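Shown next, in structure tokens, is the structure this report addresses.
Removed: one protein chain of the complex. Kept in place: all other protein chains.
Moving on to subunit A:
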Amino acid sequence: MEEGVVNEILQGPLRDVFDSKQLITDISGSGNNWAVGHKVFGSLYQEQILEKLRKSAEHCDCLQCFFVIHSMGGGTGSGLGTFLLKVLEDEFPEVYKFVTSVYPSGEDDVITSPYNSMLAMKELNEHADCVLPIDNQSLFDIISKIDLMVNSGKLGTAIKPKSLVTSSAGAFKKRQEKPFDAMNNIVANLLLNLTSSARFEGSLNMDLNEISMNLVPFPQLHYLVSSLTPLYTLADVNIPSRRLDQMFSDAFSKDHQLIRADPKHSLYLACALMVRGNVQISDLRRNIERLKPSLRFVSWNQEGWKTSLCSVPPVGHSHSLLALANNTCVKPTFIELRERFMRLYKKRAHLHHYLQIEGMEESCFTEAMSSLSALIQEYNQLDATKSMPAEDLPRLRIAV
């Protein structure tokens, strides 16, 4: 809802990738106010948005899913972004909605971000099929780790400077001042790997609708923790099995996650492994067997693994792995969000900015709170089963 960023894209190297007629901009921005984004700009631009969506959809032989990419803490991405989810649901009810949401970190500079995030969460709960939460702190940590590796020459082998992860933006100094390019590059890789099996051939394909089918056991619980390996390139082309196994171990290490969470000490509901490159089914199975004992799966889904093998690796790597986990470890993120929200809301701080928008009432806030609390409660209930032994339920008895 302001022109700066979009204009920058249109003047940048990718300007020809985007259809200039498919852009909607305004001038003043949303002022970091979810209500402005959702209610004001939502109603203002609804028709235009619908029209452009329909136009894009017409070009598709078969529309399978939408990717909504936004942040939770601001006004436009958060407000208008979640408004869009409702529009998509009404207009294209059969099409899946994958939402990549950047959650605000502990020290973010937008004071009202807890309000915006809370209000957006309610919409995500109700209208998204699958959400991939990401936080800036994790991305920053990953970039720092890469820098450290590259600077100290720790790996011993040559690092390919043109690896897709360390973007072509150039020198490290520049990156330290403006890390967002590199951080966003990681999210881009996430989406690349997510769609690789749909774009390229492989011995075990996985479409995007399969992600939702396999990783969302209950409609509410659709928040997936993602982790990506490798994060740097290795110069060796023929990597012996040990390094391959290392890739799997890395995917389950906290360093490679795009959101801060601790899946190993929480409960897995389901896990998907999307492998790219010259990896075969036996490698996959060997690693699952190896890693399984250290992970706790819910009692009714002890073998809750979904796997895919895509033959084409990402540029500059010989193989890669994306792990998506539906795990109760997202609960702390939500609890923290609620706490930060409560700190502001208790004092009614900045509330008037929201309430003065037409259509906004205090009930919007309380409803959002109860929606999030209900979600946290569902995770609590599952966590409670963590320590219970997995029992086989009595089966149907048949008279022969």
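One rule holds in what follows: contacts are C-beta pairs under 8 Å (C-beta built on N, C-alpha and C of every residue); 3 or more make two chains touch, one makes a residue touch a chain; residues count from 1.
Quick note on the criterion: contacts and distances are computed from a predicted model.
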item	value
Chain not displayed: protein name in its UniProt record ("Protein transport protein Sec24C isoform X3", "Tubulin delta chain", "Non-structural maintenance of chromosomes element 1 homolog" or "CAHM1 protein")	"Tubulin delta chain"
Among A:D16, A:E47, A:D109 or A:E289, the residue in touch with the chain that has been omitted	A:E289
Residue, one of A:S30, A:S78 or A:N214, that touches the chain absent here	A:N214
Residue ranges of subunit A at the interface with the undisplayed chain	61-62, 64, 201, 203-205, 207, 209-210, 212-219, 241, 270, 280-283, 285, 288-289, 292, 299-307, 309, 392-393, 395-398, 400
